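Only one protein chain is missing from this complex, and each of the others stays in its spot.
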Amino acid sequence: MASATEPAVELTGLGRAYGERTALEGVTLSLAAGATLAVFGANGAGKSTLLRILATLLRPHSGRARVLGADLPEGGWSVRGRVGLLAHDPLLYRELSAQENLVFHARLHGVEAARVPALLEQVGMLGRAREPVRTLSRGMAQRVAICRAVLHAPELLLLDEPLANLDPGAAAAVAPLIGRKAGPARVVISHDVEHGLAEADLVLGLRGGRPALLAPAGEVSAADVRALYA
Amino acid sequence: MALVRKDLALELRTKEAVPAMFLFSVSTFVLFRFGLDRTTLEGDLASGVLWVTLLFAAVLGMNRLFVAEREEGGFDAFLLAPVDRTSLFVAKAAVLFGFLVAVELAAVPVFALLLLGPSPVGALPELLAVLVLADLGIAIVGTLVGALAVQTRARDLIVPLLALPLVTPVVIAAGQATAPLLAEAGAAALPGRWLGVLGLYDLVFGLLALAVFDFLLED
Partner (left out) sequence: MFGRGLKTLSIASLLLICGAFALVAFYAPNDADQGFVQKIFYLHVPLAIVALGGFVAGGVYAIRYLRSRDRADDLRSYVAIHLSLILGLAVLATGSIWAKASWGAWWVWDEPTLVSFLIVFLLFACYQPLRFSIEDPERQARYAAVFAIIGGAFVPLNFLAVRLADSLIHPRVLSTTGGSMPGEMRITFLVSVVAMIVLFVTLWKYELTSKHAGMQLRALKRRLGGEDAVGPLSRTAPNQV
């Protein structure tokens, strides 16, 4: 278990290649517990790769990664249940209902399934909880996916464009679960520059897999971030 | 386990695998009946027809085994959970085994009615033993091959191409073991050595699969 003062994420020269192409290279940063890291960059800049490494889904090819006090990849097993991932794919079985999906995930993570109805209610999905996921709109599926990501009370949240497909009402509803004040440390990929900056403590900008920008949020302006996409 | 329950729930909901396997088996039996131009089979021939049909039905099952995981973008949900990787293998193999048993419960009686000359009832316990051991081997290898194929491009092709040779010893052993049970002159004793071969196969591939499965999932 990571102590309260140990950083949630500590990366040193982290790198990962895809075949001959470098997906990520030389990423070094330290994220304190409970803090938020905003990751910006154009498509293909390596943001998702970074997220997946932190989620223990990919092994680092170079450098070191230390997540919640454990070195990856050896310590991956101890990290797994304590990280929540929200990726492009909602990771829900389409033929099963939202309720069934969440109960399954609860069992998989060894947590009580009793939390499920309350969570669904919080995101406003309790009414449609028993219908197959394939009948839900993308926004609804996204909300259920958010429930899935926080169901096991993770200490680190990895969010890939969490508010995509969500209307303002839904966005407000999920804020207590995955927003800045939710509690866990967060790594957030977002294309909404202003919002992303406002919610962040630390900002990382990736270009071609390499860190082009790394600074506390207070020192970064929206224009700096926009330059990444140029 | 939660995994097995989930897969069974999915199967009950979508009914994709087991009915297809069963229908395929029955169609094949009918085909054999006309193709061989005989109304009854016994002994070696009966045994061969039964096992080859079950094998191809099993391949259908293998193809469908990882469909749900494939569709939701891989095994991510499972990989994120604090569970042992091999438990996925055990769960999937158990599910495939379950599919096979379910199909056999329905298809073997149909086979007996359609094609079999002598009644197999007398040799039922031995027949069950062979079926169980063989199913176990097919389930183990089928799950391995299914997992291997998930990440490849030509997956529907790769599964039979890999699984069929690998499962040949099972077909040989099961076929040899079943033949005397279906003999015209009344069921003869089951040659124990084939049960031994099946058992050895199950053991070797079971251990191998447990050792090797992790490597298929990691990244």
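Order as written gives the chain letters A and B; numbering starts at 1 within each chain.
In this text, a contact is a pair of C-beta atoms (placed from the backbone, for glycine too) under 8 Å apart; a residue touches a chain by one contact, two chains touch by 3 or more.
Because the structure is a prediction, the values reported are computed rather than measured.
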Given B:A20, B:V67, B:A129 or B:I158, the correct residue touching the omitted chain is B:I158
Contact residues on chain B toward the hidden chain run 144, 148, 151-154, 158, 161-162, 164-166, 168-169, 172-173, 176, 193, 197, 200-201, 204-205, 208, 212, 215-216, 218-219
Across the whole complex, the chain not displayed is touched by chain A residues 18-20
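Just so it is clear, only the chains that are shown with their structure count from here on.
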Taking each chain's centre as the mean of its CA atoms, chain A sits from chain B at a distance in Å of 40
Chain A contacts chain B in the complex at 55-59, 77, 80-81, 83, 85, 87, 89-96, 100, 104-105, 107-110, 132
Chain B residues touching chain A in their complex are 2-3, 5-6, 9-10, 13-14, 68, 71-73, 76-83, 218-219
